[in-house]
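With one protein chain held back, the other chains of the complex are shown just where they sit.
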Amino acid sequence: MSDRHDTAPNPAPDLVLHGRKVVGGVVEAEALVTHERISGWGGIDPRTGTVIEIGHALRGQSFAGKVLVFPGAKGSSGWSAMFHTARLLKAAPAAFLFNEMTTKMALGAVVSHAPALTDFDRDPLACIETGDRVRVDAERGTVEVFKRPPAAHDGDPPA
Amino acid sequence: MSDRHDTAPNPAPDLVLHGRKVVGGVVEAEALVTHERISGWGGIDPRTGTVIEIGHALRGQSFAGKVLVFPGAKGSSGWSAMFHTARLLKAAPAAFLFNEMTTKMALGAVVSHAPALTDFDRDPLACIETGDRVRVDAERGTVEVFKRPPAAHDGDPPA
Amino acid sequence: MHLSDEEKAMYDGRDGPAVQKAMDLLVRYGEALGAERLVETRNVCATITSTTPFQRDFAQTRGGMDAVFSEFSLDSPEVVPIPKFKVFTSHLQLGFDPGQPERMGIDTQTLQFYERSERHAAGLGAQIMNTCTPYQVGNVPTRGEHCAWMESSAVVYCNSVLGARTNTEGRESCGAAMLTARIPDWGYHRDENRHATHLVELDVEVESVQDWGLLGYFIGEQVQSGVPVVHRRGGDIGRAPNLPRLKHFGAAAASSGGVELFHLVGITPEAPTLEHALGGKKPMEVLRYGPAERRAAYERLNTTAREAEIQYVMLGCPHYTIEQIWEAAQLLEGRRLHADVQLWIFTPRAIKALADRSGHTRIIEEAGGVLMTDSCSAMSRAVPPGTRAVALDSAKQAHYLPAILGVQAWFGSTAECIEAACTGRWQGGLK
Partner (left out) sequence: MHLSDEEKAMYDGRDGPAVQKAMDLLVRYGEALGAERLVETRNVCATITSTTPFQRDFAQTRGGMDAVFSEFSLDSPEVVPIPKFKVFTSHLQLGFDPGQPERMGIDTQTLQFYERSERHAAGLGAQIMNTCTPYQVGNVPTRGEHCAWMESSAVVYCNSVLGARTNTEGRESCGAAMLTARIPDWGYHRDENRHATHLVELDVEVESVQDWGLLGYFIGEQVQSGVPVVHRRGGDIGRAPNLPRLKHFGAAAASSGGVELFHLVGITPEAPTLEHALGGKKPMEVLRYGPAERRAAYERLNTTAREAEIQYVMLGCPHYTIEQIWEAAQLLEGRRLHADVQLWIFTPRAIKALADRSGHTRIIEEAGGVLMTDSCSAMSRAVPPGTRAVALDSAKQAHYLPAILGVQAWFGSTAECIEAACTGRWQGGLK
């Protein structure tokens, strides 16, 4: 995490995306980005928000309190129940930004009570990186991205 | 029954029908004719060969040992089983002459081991009457009909 | 009839005498039909077990269960040893409920003989489903699957709703199919016989289970053994009818007529359009079904009904689904049957196990009713003693019971039947 984002108000974002509100709310948190879909049942541990799917790029990492940026949901119909439980255990993402609308994704976002957006004017997977600070205003349909300093980002593992 | 038919060979039939063999065999017996389809299960008593369906024109009459002339089978898939049982109890018809081919009718005739014909050049329902003597040669596909004397026929209830 | 090499080998005895007898029957039957060949089937539904004193004596005097199968299922007077079935074989309903012998007036000897014959059939590979509705206990044929099924209400469901292919087979042709995986390629196995012959134009909403039963009863009377296609002028038939509705519809059409295949435009699999269902031909006849036809069908089903006092309510023809049992249980919950009325509900055994677990059986029994299996009143000719008038929600059962047992039948909705069960009086009427 970068101090810059934690300590100072951000006068101007590095970029702004516009999308369609899926679940309302406003939140600001760090991004966790993956180009792979996420499984609910069998794919995450709802107690910690950790991705557990073998071979998944995020395996071992937790989305708890993060803005989860990903293509969408995959796997069993237990998706919403897993994220619902994660929410009750305070391990849900702070927000969902995704590209593919499915019933799993929509219901999972709804029961997570987390702001969620889709249908962006720019692909969030192409312009948001893990560690970026992101302010999601689902009511207005905006995503303000405050890029992590390039130096720090290049050198760090994507955690 | 008419003595004439029981005592003398018939030099020439009154009429001859041609049909398609369904089950082979040759038999000569009295005709029992109905313009109504017959039910197997719930329609006949296989112990006596009696039609039992309420409202049926043949109700109370037995086809045992008769040439049964009728449109065809109706009702449940127990048709063959009922006629099969009637055959074992010696109460099956001597032959079947019918117009409508169905699986019920075909299988019922087969398991009755009785000569059977269909696809006639003349409608047997239009030219055979109850009490006529009928010689069925299923191998040759012929039905020779020896009409009951009109006087006897007109005066009698139909057998 | 043309036989393949495999079929010739079976016919010539390669697989033993029972298979040979089976092929012999199939050839005789196929030639009787005028079939040109046999078709492969891997799905047989039949009656195999024995419930009559005649069969019991036959077993005793002629050589046991093999003799019974040889004669009654293969038409072979010669007793041949019966091998295991080659094909998935489901057992249909029987002449009584072996779980309720006293209620059905079944003596111990008959019951024991049945149990022996059930064990024999199971040992050969029969699935002891014991229902007229194999499609609700795991035998759900798929589109185009060639089947050899008995039981008219099952045949019409299999052909029409599922789009599988079967004629109305009999005990002997099914017996032969179990051992050979063959049945004559005739009738509804062939594309050219599956097109509609009669067009029925709907002029009225068809919504409830009762509505679908009335429509089926009307259609069967009109088209007899034709293939009806049902169409709503200027639009869809309405809400897609579910399994219970189509089950009652088909059973009604199969009993008032001999319908073995129907099409519903936009609903059944071979009727994406009216033209498709008709196969590009003109219907032989066009019928209209409006409020007057609906009322006439209702009145014909109620012709025998005179006395409002009823002694018996029978539900479950064709065998009730778990959804219908749930509905009946909801209507019964917290109520008691009238002291002079008995209520019997019929369902497959496997579904009864589900009803037990789901709490419905308890509710039905607490109200004074009973959930039975394997049979029904028409099949068993069993009704409670003293029954003069019976209330029914099935057009098929209302068609058969008065004819078979001479009782009066009231036909109405499930709710009206339950109401009659609780009050002892029929208060229904067409809405």
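We just call them A, B and C in the order they show up, numbering each chain from 1.
The rule is short, and it goes like this: a residue touches a chain if its C-beta (ideal position, glycine included) is under 8 Å from a C-beta of that chain, and two chains touch if they have at least 3 such contacts.
Since the model is a prediction, treat every value here as computed from it, not as a measurement.
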item: Visible chains in contact with the missing one; value: A, C
item: Options C:166, C:180 or C:268, residue touching the unrepresented chain; value: C:268
item: Which residue of C:9, C:204 or C:243 touches the chain not shown here; value: C:243
item: Contact with the hidden chain (one of A:48, A:76, A:99 or A:142); value: A:76
item: Residue numbers in subunit C that touch the chain omitted from display; value: 40, 42-43, 84, 88, 119, 122-123, 125-129, 135-146, 161, 163-164, 239-243, 246, 266-270, 272, 276, 321-323, 326, 330, 349-351, 353-354, 357-359
item: Those residues of subunit A which, in the complete complex, touch the missing chain; value: 20, 22-23, 42, 53-55, 74-81, 84-85, 88-89, 100-104, 106-111, 116
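Convention: only the chains that are shown with their structure count from here on.
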item: Contact graph of the chains (line, ring, star, complete, other); value: other
item: Of all other chains, the one whose Cα centre sits farthest from subunit C; value: A
item: Subunit A and subunit C, separation of their C-alpha mean positions in angstrom; value: 56
item: Distance from the mean Cα position of subunit C to that of subunit B, given in whole angstrom; value: 29
